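Partial complex: the chains shown occupy the same locations as in the complete assembly.
Letters A, B and C name the chains as they come in the text, with residue numbers starting at 1 for each one.
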Amino acid sequence: MCLSVPSEVVALHDDEQAITVDTLGVRRKVSRHLLSDEIQIGDYVLIHIGFAMNKIDKEDALESLKLYKEIVEKLEAENHAQSSHQ
Amino acid sequence: MSTNSIQLAHGGGGLEMNKLIRNLFFKAFDNCILRNEEDAALLNLQGPTAFTTDSFTVSPLFFAGGDIGKLAIAGTVNDLAMMGAEPQYLSLGVIIEEGFPMASLETIVASMASELKKCGAKIVCGDTKVVPKGCADGLFLNTTGVGRIVKPGLSAKRLMPGDAILVSGDIGRHGAAILMAREGLELESGLVSDCATLWGAVEQLLVHPFDIHAMRDATRGGLSAVLNEWAAASDVMIEVDEAAVPVSDEVKGLCELYGFEATDLANEGTFVMALPAAQADGALEVLKRFGHCENAVIIGRVGESPAGRVILHTPWGSNRYLDLPAGELLPRIC
Amino acid sequence: MPNQAINEPDSSLKLKSLYEGFRDAGTIRALAARINSAAQNLSEPLYIMEVCGGHTHTIMKYGLLGLIPDNVKFIHGPGCPVCVMPKERIDQAIALAKMDDVILLTLGDMIRVPGSKGSLAQARASGADVRPLYDPLDALAIARDNPDKTVVFFAIGFETSTPMTAVLLQQAEHAALPNLLFHINHVLVPPAIDAVMAEPATKVNAFIGPAHVSVISGAKIYRRAADVHHTPVVVSGFEPVDVMESILRLVELKNLTESVVDVQYSRAVSEEGNLTAQALVDEYFEVRDSFRWRGLGPIPQSALKLKGKYAHRDAEIHFGGRLPVQEIDDHKACQCGDILRGLANPMDCKVFGRGCTPQTPLGSCMVSSEGACNAYYRYHGVQHVD
């Protein structure tokens, strides 16, 4: 119900308060009435029932992904240590 | 103007109908059995024969990768092929709404004729009805097919523990393409329906000495429906590696947008096959020779318990049931 | 938003990474290992309520219950706005739809949910004009194309969806479409949390907060759960990695006995939320004194209605005397209330899987794929597979 999907902004239609977004290759026009930020082509936004809800903070997302990578590497190192310890 | 659109008179059983049938259908599907114009077509059949029917009510009638005509041929031909039968003879029932554009009808009929060429089957009898404006949604088709069984014994009941489960291509494209074509949704993508006649590929599979247990085209209800029906019919468990199931990006995108599961979406040229695991790679090798099967892949195995259920394995080691879809599946995909 | 000043988009983030990176098998396994290890230190079992059906869906679809230890348990929350809709509201929607000059619009799944005498889908089958929308703004064209009809938008949803209704209303005013009315059923998350915690015997001792609600309303709305109910809250995204990371954080917070609000979904959630959206909601809506939730009963100040100055758009006022008002109680056997508080298990209900199935739901928890009973019905037992 509260389904919201990250999508990329690929076109701006300022006259109709709309933008075109791309979700894994599927393009559709959505409302940008709820976006107060500046929006540029290439931005990532969350889409919910035909509306862009807000911009996604790319840097924050990258940080998370970096963190996960570290966690995985750490676990692998531990497992490796464990198995070579055995 | 009189030939621009279908009138009630085209279904009256009189002169106008005769003209429509001769000038359009007979020309496109020309063969001597059809031209006999008797109450029934005369066939000569010998031995085990497959017999299958489908009505087609897809909306919209034209979509990326096909139209209702292509669908109506491929759908029934594929059902015959899935039973190991050579598609030979088809009947065609047409229900047309008054006012339907003649040009669209011609396009659809041409599309049927061209799809028939891909498998050699013939339309040998037909029926045309015209209903008043508002009493049908443009055009409905029914095709019913008969064909000689080349390889007997294929059955949803024959799956056995140790079988491998293959799909012939990436899933969900037909259902997704129909959704994309739907008025009001206004989606754009490079996605095309997988709608295709499978007999060519199946014919090749059948000439090899594979001990195929079952084949089924994953139409309405998608992969989920086929696997659940098989698990129930053969009283086995089927396990699927979720990560192995091929899904295109666009289908994924559509599923994200609307909360669908690719495994629930319809296919019209993608089938599932069960055969002993040891033969799976050989079968894949044959399948991959065909353009529309080049993404064929092993997605799972048949096990014993819990019998009648389909289990999805995630790449991180957890499991869940793959359920039969429920509720209305919008839009009309076949 | 956490960081409104990003002006140099980092080209190294592919859109696909927002999907695949947060569904990564290695990451999920690593987080599971961490959860299992951290949970060994828990002094008491953790009963996490995921308030939002979207999270229930993630947990079930990705099989996450199979990855966490026995002392970390989930209590599936009030589900989704569809499931908590009381039958009398659906009866009103059906009554509206059956009126000759009314076209009733609503979102997706809503048409399948039964009221006291069938669902909107059934009403449509018997001739009522019911149209499911994917996009609320489509209502504008429908109202424009049907000037002789009254078009009623049956508005549902948590804080996530309320601003969209507000925009639709704003556009209807701008376009001077007098025939577009609203039947408002927008509900609020914080009062539902209060209602769950109001039961002294409730087992819930941690919350996963719905991030999409907070994209609009900000993380601030969970302060009270942390401060008053002394439960940690992690505002979580909806990908499996998001949820696993949130579980890990809750276990860690519990070990530290910290009742704070933590934002896991920081890539889209800020403390304050989307102020434009909030302002729009404030312009058109005010809080109702009380609203009955299916499964939980009446909860004070838990839903919205139109402000008095938009009474001309309010279907409840416009059709006042013609709408059924009879409150319909949940089925007597239904234990959803207890299930939602972690006091009972779906299997404890006598009608589970017999009278009550996803095709014939008797209680709210069975209605959608996001409800606890529905999830149990479809998935129970699967963890034990080899």
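Rule of thumb we're sticking to: contacts are C-beta pairs under 8 Å (C-beta built on N, C-alpha and C of every residue); 3 or more make two chains touch, one makes a residue touch a chain.
The structure displayed is predicted, hence computed values, not measured ones.
Enquirer: Hey, what stoichiometry does the whole file give for these chains?
Expert: Stoichiometry (whole structure file, shown labels): A x2, B x2, C x2.
In this section, only the chains that are shown with their structure count from here on.
Enquirer: Round to the nearest whole Å and give the separation of the Cα centres of subunit B and subunit C.
Expert: 37
Enquirer: For subunit A versus subunit C, what separation do you get between their C-alpha means, in angstrom?
Expert: Computed value for the inter-centroid distance: 21 Å.
Enquirer: Could you list which residues of subunit A touch at least two other chains?
Expert: Touching at least two other chains: 3, 22, 24.
Enquirer: Would you pick out the residues of subunit C that each touch at least 2 other chains?
Expert: 16, 19, 29, 108, 134, 138 - these are the residues of subunit C that touch more than one other chain.
Enquirer: So in the complex, which bits of subunit B are touching subunit A?
Expert: My answer: residues 180, 185-191, 248-250, 252-254, 256-259.
Enquirer: Going by the contact rule at the top, pick out the subunit C residues touching subunit A in the complex.
Expert: 1-4, 6, 9-10, 12-13, 15-19, 21-22, 24, 26-27, 29-31, 33-34, 52-54, 80-82, 107-109, 134-138, 156-158, 160-161, 163-164, 167, 170, 210, 212-213, 215-216, 238, 241, 245, 266-268, 274-277, 280, 368, 370
Enquirer: Considering the complex alone, what residue numbers of subunit C touch subunit B?
Expert: Its residues touching subunit B are 16, 19, 25, 28-29, 32, 60-67, 108, 112, 121, 132, 134, 138, 240, 358-359, 378-379, 381-383, 385-386.
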